[in-house]
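Here the complex is missing one protein chain, while the rest keep their positions.
Then we have chain A:
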Amino acid sequence: MQTLKQQWFGNVRGDILSGIVVALALIPEALAFSIIAGVDPMVGLYASFIIATVIAFAGGRPGMISAATGAMALVMAPLVRDYGLNYLLAATILTGVIQILLGVLKVARIMKFIPNAVMIGFVNALAILIFMAQLEHFIGISTMTYVFVAVTLILLYTLPRFIKVIPVPLIAIVALTSIAIFSGVDLRTVGDLGTITQTLPTFFIPDVPLNFETLKIILPYSISLAIVGLLESLLTAQIVDDMTGTESSKNQEARGQGIANVITGFFGGMAGCAMIGQSMINVKSGGRGRLSTLVAGIFLIFLIIVLGELVVQIPMPVLVGIMIMVSIGTFDWSSFKYIMKAPRTDALVMLATVVIVVYTHDLSKGVFAGVVLSAIFFVVKISTVKIMKEGNRFTVDGQLFFASTDGFVEYFKKADIQEENLTLDFSNTRIWDESGAGAVMKVVELLREKGIHVNLIEIDASSKKIMDKLDGILSSH
């Protein structure tokens, strides 16, 4: 791992330039995710500024970008709808506290238990939900709305081939907002959905009663937010690790995410996490160090303070177009090949995760269901014991432990064995516990009663140990 000095000042020029690029790319997303969450655009913009700034210091993955995100916005939307902004801010602080705790408890290790089928389902569901959230902003509003969405998409699709330095969404926004203003077409704008205040965020304590009732309302949301935030952050950290060929501290990142959320909650920002797309933009633009994340946060708020009046005039259809592109970029397009090629159960877990998220609109529920489902599939798979017969040689295939012994014993109860001598081959199995050893003894006895002599071969050392321990108790010879 690099020294702290390297993490900050190892790549100053690249970090400053990429931070500026990211700030420009962050603005439309922060606006759109505020709208998804159902809060004023400032809540998302403040969150992006504060989270990026704090995570630059507290995070464990230099060069990763954290801000207001779609995944978190989707989780918090019902809370905002039912209880309002103050409860969201309280939930954001609690989310941070949970994440700090999980970080201290070294949550990164637990991440390994989340199968990749679930993670693929997670990003796909996220992409679908971001897309679905755009529908109400352009379906059946006006013909011009459709035209602007279409033009935005065409620009976003074609321009990257020719323009590499400036983020293309920014070009689309500048060009199309100017066209909309000067031609005077009637389009809904960001200003119709909220106001932009051109000031820095200030510290305040969310106005919620400090009682058990409040906790009961916000805790379920905070748990969901904490899980979703850490999932996306740790996945993003892995991607940035890979892109840069460096390592990062996942537990420090989890704690950093928590600290960032606590602080953003006290400054009127919504909960956020790391962003896959923005982090990739940062690395591609040359960002590697902590400085890039800090520059992104500070330049973002600078732009809002200077250009706030212009931001409210951005037509919604342009923002919708950008978000459709974000959802296309988020979706894992190799999933179709995955469904065909991966084991049936993995494909099913992936699809189940997507379906449950799209149905419940809660990413954490989908992840939970996916993990449970794959755990069940795993148990079923591992507790299946097959026996292959070849002459008088019976090969046991699978693991022998408390959950799998039934099938093993059952086979020999039913089997119609003519041979007087048979060999039980253990080369493809292992005995894990006393149940496994007991089952083997039981089968030996069962067959002896039928007048069949059993020869056990190829038992590995650790299985033998368990068998030997029970030798005294079980009267097999």
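Simple rule for what comes next: a residue touches a chain if its C-beta (ideal position, glycine included) is under 8 Å from a C-beta of that chain, and two chains touch if they have at least 3 such contacts; residues count from 1.
Just so we're on the same page, contacts and distances are computed from a predicted model.
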{"item": "Candidate names \"Urea ABC transporter permease subunit UrtB\", \"Rod shape-determining protein MreD\", \"Universal stress protein\" or \"TPP-dependent acetoin dehydrogenase complex, E1 protein subunit beta\"; UniProt protein name, chain not shown", "value": "\"Universal stress protein\""}
{"item": "Residue among A:I50, A:M270 or A:V283 touching the omitted chain", "value": "A:V283"}
{"item": "Option touching the unshown chain, where A:L235, A:L291, A:L373 or A:M467 are the choices", "value": "A:L235"}
{"item": "Per the touch definition above, residue among A:V97, A:M243 or A:I328 touching the missing chain", "value": "A:M243"}
{"item": "Contacts of chain A with the absent chain, listed as residue ranges", "value": "112, 115-116, 119-120, 123, 161, 235, 238-239, 241-245, 276, 280, 283-284, 332, 334, 338"}
